[in-house]
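Of the protein chains in this complex, one is absent; all others appear in place.
Chain nomenclature is as follows: A, B and C, assigned in order of appearance, with residue numbering initiated at 1 for each chain independently.
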């Protein structure tokens, strides 16, 4: 082997997905972050030998991110990151610098009837895209389908899942209060051409959002069906409406090993439930 | 070889990126679509032999999408797709069905001072994410950086690029009227901790949007600098502000071979210009 | 509300990441799958009412995928999916059809010295890309950096992590036998221009792969350093070599609630550890 030495080195955790609900009475704040941590310092023994005694596991960095999210308000992200970096310096003697970063994913309160300041616990992220799809054949009218995609919604209460079928592989506990989050994909067909395809789309979206926000959800299936009924009620020219609703699970982090309560969630990218259904006029 | 026959088959074009500006006086509408086309029918000779006489090139499908976008209003996407499907059936005798689809990417008018109904030609898509970044070291204050990412903006006029350096590989024509589109990534440092990091962020965003919307852009560089000046003027605690601005090129489609004018653009994913710069207090 | 009825509907689980190690003496087989499940049938009560009694949770579908992966050989993916679909039909009376799908991610055995049939427990996926980076300045030689990216490696044993720093937020258990998987990103600088930049790249890759495959890894850090030493020994013109090694965690699924043992792992996309370091000539 050549004569070598260890140069600059660092380690950390990337992509810590973290959500938190802060409740002020009935009015909730929903924080949705992706956090990363990177430690610089003298960790040479871990590199040049088999000595991990200077290395705090990156798994612990993740736990620390969750615990501090429970302990602190998250409105001022910078203060949370300062506390996170300070904590890591305090428990890792070899660290000379802690770099902490976050992307805070923006959510807006849903505007629904009777909630002048926005809904207390239902939110939308970003702008949905419109979709349209036409099948043209000779000597017959074109089949037109219209839709919405990427209508990203979340509610921090008013959702549960209980009374489900179980078998010996079922470990999921029942719940009467969970986060429900999805990205609505909707497509509808037409009884007859409407005055304006474009004008119907916000009516559909408003109907879906109203149901999502204001109705208790005993399952994604039930919310899907109620949203379909609302769409058919709102736009008389629509014949059928189909939904694909991914269930973007928010998993409550178990903070009891750390002596904390607090509504902190992790948000895995995969796997996710996918609920599909069509509601038609009878 | 085994005895075989051709079963179901189809072909088409996927991912046709298409933007269009419709001008009603000074007030512009900005359409931004991704279109796809799929033809079913009896194209067997192209598969089983070397006979392409039934196959309209997918390149022509793309041209057709552009030409019809020039010819038709795009507000009712479904009508545009009907026309596109009908056209393809009319020129492809072997086709029995044309499936046309579009995703319409949503843009909202910017809300800037003096434009009660939204800005006439400046738009935002979606919701920007907040970013924050902290470097903690022992025995010294943490370095805090705050930012925005994914602030996606477009304006359909009020932008040009001329008087640039040229060499023998330069073929870009000068222009005094082009689409300017970007996804702002901004990060700022602090002279001193503000009362609220979170409260400063919408002030920064509003300053950037105001400059983007209301000031003629002779280059991305110039817009970057003016936005930086506006940020420093708006938030006195900010020390420096850095931007990374991808130049999301909108390339005017040359419709003259088809006898059309019309402001139809294609939007390549890559390559793109990337303009960076920091503005500091003197 | 309009008179409506429920039409076609289905539900399931998408994106179940699943790895399995099958050991035949020292020679391991590494299976890496992404599975999805979709049930059709009469689940109307879940949609039209609040009655979940026909719905097996999608979380249970995931558990079932893991349990059957433990129970069955995975070489014939189709037989595993048949069993998975059959099982779900057997426990969900309302289901009329179960659609099960898998993508099997391909891994090749590493070719290292002394292993004529490929390494018994070290694998590579796909083809790495080469990278190059040059900084040119006036009146001085260009700075050249060469690299590799996307060199995706896994080993199913010969890796552990123990003796690490702990605090009260540490819950990670020590291990002497875990899966180690990463996508190597390497970049090196040059003492002097080599005869061929291109010819050096496979020498670097072989050195990295040899270390990865044949040396016990007490930490990612240690493997990084040993790989760096091997690179500097193998190519005398290289001055320094830097690595970024994401730790693609494979989490052993706890099958004890289901009365199974078996080495089944889940593979979260995020978060992941990221280990960086540079090795230089002394």
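Quick note on the criterion: contacts are C-beta pairs under 8 Å (C-beta built on N, C-alpha and C of every residue); 3 or more make two chains touch, one makes a residue touch a chain.
All values reported here derive from a predicted model rather than from experimental measurement.
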Taking the whole complex into account, name the chains on display that the unshown chain touches. B, C
Considering the complete complex, of C:97, C:162, C:191 or C:239, the missing chain is touched by C:97
Of B:137, B:225 or B:252, the residue in touch with the unshown chain: B:225
Interface residues of subunit C toward the undisplayed chain are 75-79, 81-82, 84-86, 88-89, 96-108, 125-138, 142, 144, 146, 149, 196-198
Of the residues in subunit B, which ones touch the absent chain? 1-17, 34, 36, 38, 43, 46-60, 62-64, 67, 91-92, 161-172, 218-222, 224-225, 228-230, 232-233, 236, 240, 242, 246-247, 257-258, 268-282
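In this text, only the chains that are shown with their structure count from here on.
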Subunit B and subunit C are the same sequence; what rotation (0 to 180°, nearest 5) superposes their CA atoms? 180
Which pairing of chains gives the most C-beta pairs in contact? A-C
Counting in whole Å, what is the centre-to-centre distance of subunit A and subunit C, each centre being its mean C-alpha position? 24
Distance between the centres, which are taken as Cα means, of subunit C and subunit B, whole angstrom: 35
Which subunit B residues sit where two or more other chains touch them? none
